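One protein chain is absent from this view; the other protein chains keep their places.
Moving on to subunit A:
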Amino acid sequence: MSTGTAVPSRRSPARRRRREALLRLARDYARHRAGMAGLAALLGTVVLALAAPLLVEPGELTVTGAPGSPYEPPGRAFPLGTDNFGRSVLDLVVWGSRVSLAVGFLATAVSVVLGTLVGVAAGHFGASGGRGGRVLSAALMRVTDWFLVLPTLVLAVALAAVLPRGTATVVLAIGLTVWPATARLVRAQTLAVESRPYVERARALGGGHLHVMLHHVLPGVAPVVLAQTTLLVATSIIAESTLAFLGVGDPTTVSWGGILEAARTAGAISSGIWWYMIPPGLAIAAVALSFTLCGRALEAVLEARPREPR
């Protein structure tokens, strides 16, 4: 047995291997051109959202501080024209990316945490919790199914209407409606991990439910959760826009869906003010698309680890 190999330092080889594994992951990801395009667009949007206070004067986004006259078509002063109050549409869209991204990320976090908790618990107790565990697992999954068959939008609208208005409400409403898909996915993956011999070994050495779930199941389902997260962000951003468009969002903040709603109520469609409608719509589509592209590429890279590149 080759146990006597001279190891110069304890840490450096392990650290090097980890770096190599990350590099390999990055190389695999770089092969997906769509994924790279999505990542580039995403980074651009995030930088834009973070830099928005430098580019936009918040005072100019208020109705009273509008710098231009109503409905100026795109031109030198306002590249994307102005809205019915004379605000720059470009500024609105840039500022709106902040709320859209923040709500997208936070709502995703809520639903991923909730979905992972429910999925891991249902999968684990269903597989190795005895009779009581199977009852708990079945109960959890029925609740999940119930949320799954409820029309997401209707539930979100109802929640947003009942809870006090604000960004946190929007986050909660979206988070509470998109988690069931994650729960189902995580449960399926948990069942696969639970059937592995190392889980039996962990039980044999006296590990309790928490030990098995934290140390063995969670690392096993992490890649799936990661890919699911990126896909969910796109869903959440669209959901946020939809809620804002329907007027149940936070009216005090500027978001892409909110701009669209303002354009609709101002009658921009009938008066042919295209520059008021199209930029926020395109922004929603572009960000949702880039998240989806990233998610798909990540999924392909993580799923295809042991296989040959296609």
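The working rule: contacts are C-beta pairs under 8 Å (C-beta built on N, C-alpha and C of every residue); 3 or more make two chains touch, one makes a residue touch a chain; residues count from 1.
Keep in mind that, in the parts below, contacts and distances are computed from a predicted model.
Colleague: Which listed name, "Peptide/nickel transport system ATP-binding protein", "Fumarate reductase subunit C", "ABC transmembrane type-1 domain-containing protein" or "Carbohydrate ABC transporter membrane protein 1 (CUT1 family)", is the one UniProt assigns to the chain that has been left out?
Modeller: When "Peptide/nickel transport system ATP-binding protein", "Fumarate reductase subunit C", "ABC transmembrane type-1 domain-containing protein" or "Carbohydrate ABC transporter membrane protein 1 (CUT1 family)" are compared with UniProt, the left-out chain turns out to be "Peptide/nickel transport system ATP-binding protein".
Colleague: Which of A:P67, A:G166 or A:G207 sits in contact with the chain that's absent?
Modeller: Of the candidates A:P67, A:G166 or A:G207, A:G207 is in touch with the missing chain.
Colleague: Contacts of subunit A with the missing chain: which residues?
Modeller: The missing chain touches subunit A at positions 1-4, 7, 10-11, 14, 17, 128-131, 133-134, 196-198, 200-208, 211, 215-216, 219-220.
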